[in-house]
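Beneath this line is the structure, given in structure tokens, with notes to follow.
The complex is shown incomplete by one protein chain, all other protein chains being positioned as in the whole.
So, subunit A:
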Amino acid sequence: MSTNCRRRLIRDFKRLSTDPPGGISGSPCPDNIMLWNAVIFGPADTPFEDGTFKLLLTFEETYPTKPPTVKFLSRMFHPNVYANGELCLDILQNRWSPTYDVAAILTSIQSLLHDPNPNSPANAEAAQLYRENMKEYVRRVRATVEESWLDPEEHEKMAEGASGV
């Protein structure tokens, strides 16, 4: 059965694979179009540069009337990303418009890496460091960038070893 939501997601995929925005890629799970994997490459001239941040997008039949759930799988240190990877991004909440597609969502997240909004913090520590101690903020972000290059297994080992970072 091809629902409106499904057709829309196939179109989103066509658009994203034909004309991908720079430093962004994404594709639905081969066996479930409601589940998408995406990667955002940390934008140049930001502390996130060269990071390969993995995301998971979960859609419901209400898409595009309602936004998908977007989560970072990679650990993030960003004023607007919660510890569990969820994002505090207006266009994924009250400013959602049904005209957005996956490419638009990922582009918005990429620009959020560029311009954090410390006024609506999801990570209070990151927001504070961003405002008051840029040096330390950059250091913490760089740590997540390096983590983003690791395989999931290495990741877990690291989490077990050094719990402080």
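In this text, a residue touches a chain if its C-beta (ideal position, glycine included) is under 8 Å from a C-beta of that chain, and two chains touch if they have at least 3 such contacts; residues count from 1.
Methods note: contacts and distances are computed from a predicted model.
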Key: Candidate names "Ribosomal protein L19", "Postreplication repair E3 ubiquitin-protein ligase RAD18", "Tetratricopeptide repeat protein 8" or "Proteasome subunit beta"; UniProt protein name, chain not shown   = "Postreplication repair E3 ubiquitin-protein ligase RAD18"
Task = Could you please point out the subunit A residues that touch the chain left off the display?
result = 1-5, 7-11, 13-15, 17-30, 32-35, 37-41, 44-47, 49-50, 52, 54, 56, 58, 60-62, 64-65, 69, 71, 73, 85, 97-99, 101, 132-136, 138-139, 142-143, 146-147, 149-153, 156, 162, 164-165
